[in-house]
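Only a single protein chain was left out; the remaining protein chains are all shown in position.
The chains carry the letters A and B, assigned in the order they are written, with residues numbered from 1 in each.
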Amino acid sequence: MSAISITTPIAMPAWKRGALIIGGLALLLAPLWLLESFQLFQLTMAVIMGLAVLGLNIVTGYNGQISLGHGAFFAVGAYATAIPMSLLDWSFWATLPISAVVCGAVGWGVGFPALRLGGLYLALTTFSLAVAVPQILKHKSVDAWTGGVQGLFLLKPEAPAWLPLSPDQYMYVVALIVAGACYLLVWNLLRGRMGRALMAVRDNPTAAEAMGMDLATLKTRAFAVSAVITGMAGSLAAAVVEFVAPDSFTFMVSITLFVGMVVGGVASIMGSVFGGLFVLFVPNIAEAISRSAPGIIYGIILIAFLFVLPDGVAGLVRRITARLRRTKGREKS
Amino acid sequence: MLREAPILLEAKGVHAGYGPTHVLHGLDFVVEEGNVTALLGANGAGKTTTLRAVCGMIRTEGDITFLGERITGRATEEIARMGLAHVPDGRGTFMELTVEENFKLGAYVRRDAQVQSDFERMWEWFPRLRQRWKQQAGTLSGGEQQMLAIARALLMRPKLLLLDEPSFGLAPLIVQEIFGIMRRIREESGVGILLVEQNANLALELADRAYLLETGSIVMAGPAAEIRQDEAIRRAYLGY
Partner (left out) sequence: MDAFAHQLIAGIATGGIYASVALALVMIYQATHHVNFAQGEMATLSTFIALTLIQAGFPYWVAFFATLVISFVMGALVERILMRPVQNAPVLTHVGVFIGMLLIISNMTGLIFGYTTKAFPTPFESEGLLFGGLVSAHELGGTAVTLAVLTLVYLFFAHTSLGLAMRAAAYNPRSARLVGIRVGWMLALGWGLAAAIGSVAGMMVAPAVFLDPNVMLGILLYAFAGALLGGIDNPTGAVIGGFMVGVLENLAGAYVVGTELKLTVALVIIIGVLVVRPSGLFGRVVFSRV
């Protein structure tokens, strides 16, 4: 796995950079007018899943702690938004800080026992967590809050008066804003010392420790940040889907995020975007074939990628652009 | 004494390495039936690498023939089944298993009826192993583990025995014992021995033929007796 996964900045004249940004914005906002309500909903979910995969990528891709239980953080974030909105009539934006704090705390809490566990054991333990989540959510002691098996219903937030968008369109924009902010935050975090430290711990923990890095703090922090990001995605999902219930958060959510991370590209921010798109659209297409098809296709694609394209789609793109850049350089000289 | 005897193992132009690192640069050597060939040299010269190359444990190029058949590129276990026993560096003891089980593993591929009598012969050669029969091999001392490793190799009834630094980390008295065993092997059976040793003095006393390895190439070859007597060579390459 290449340690350098954050693209080195390309020298580019200011006008070109400006044009790219405007073009990018146009591309992101175009769906508001081009897509039907349902397709926009799907695209919104793709953005949300991409964000969730990004969260997983922080702790597993960049930091090497294998988590098969990120669905738990997704669920925590979802409920942290659903409960205030549904039971206390809070606005969506007000729930976001709560979600961040709660998810961060839970992530930190999970990070502690995780310190004792290496690759495989951590995977299995987080997997157990993922399997136990629906049971925990349904339990008598919390179902007054979680709504038990029936779950909680919410209403999508309405756009403010000065913004002439339907709730679906508004949620798409909200998702873009929240996801965008998170991506920027993570990108900033990872390209500096923190990113290198995370990867150093992943690749050679003994050496990292010998160099004076505080492994415990670093690893628990990674879990906390990762939980917050995936939790944010969960919060968005609750608002967009307008419904949360324990059975929405089975272990398949955790597995889905894992598959998305591998296919999109481990330790790659762009990869998380690909992962989100993959995770949303492939099952939709597959479900048309049969109920079992999505699972089988997931499994086959996962194994195929691990054998053939371990760097995921992002890795492939990176290699192609690098080759193009090299031939371009050769032509110039 | 170097006797005329049929060749068991012949290596020609052997190159080998680990990953991208090229360690052996075109080695040629032979081991004959009933003779001891010593492979000498300093740390890092490539002695252990040579044994691993013969056994197919690493990436190897060149011609290695054993009993007339080409074995370069063959799987380690197939080469072992042809009659080549290798006592590796670190002894290769099955630590979690008992002495008895280690013995049984030595005889694993054998289908003949003499296994029990061979056990008895090994008990006579290594009485301490019989005492520790049901003990976990990992609890044995270094010297005992070395003897166990040799016993395990001999139980394979090999035609060729490869020994990687049998004296390593052992007290002088034990080392004498072990070299005595090797003398016995040479005397009582027609087994050829390829011996890798850092203790050149001991090795040359026992060996019939010797090769000197330096950074992956053979710089000196010939009857052990001659090399032992040549003061210049001893001073320059063997440090005494």
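Going forward, contacts are C-beta pairs under 8 Å (C-beta built on N, C-alpha and C of every residue); 3 or more make two chains touch, one makes a residue touch a chain.
Please read all numbers here as calculations on a predicted model, not as lab measurements.
Asks: One chain is left out of this view; which of B:G106, B:P166 or B:G192 touches it in the full complex?
Replies: Only one of B:G106, B:P166 or B:G192 touches the chain omitted from view, namely B:G106.
Asks: Which candidate, A:F127, A:Y172, A:F223 or A:F249, sits in contact with the chain we can't see?
Replies: A:F127
Asks: What residues on chain B make contact with the chain left out of this view?
Replies: Here the touching residues of chain B are 55, 57, 75-77, 80-81, 85-86, 88, 92-97, 101, 104-106, 108-109, 152, 156.
Asks: Tell me, which residues in chain A touch the chain that this view leaves out?
Replies: Contacting residues on chain A, toward the hidden partner: 1, 60, 64, 66, 68, 113, 116-121, 123-125, 127-129, 131-132, 135-136, 138-140, 206, 251, 255, 258-259, 262, 266, 290-296, 298-300, 302-303, 306-307, 310.
The rule is simple: only the chains that are shown with their structure count from here on.
Asks: Between chain A and chain B, what's the gap in Å when you average each chain's C-alpha atoms?
Replies: Roughly 56 Å separates the two chain centres.
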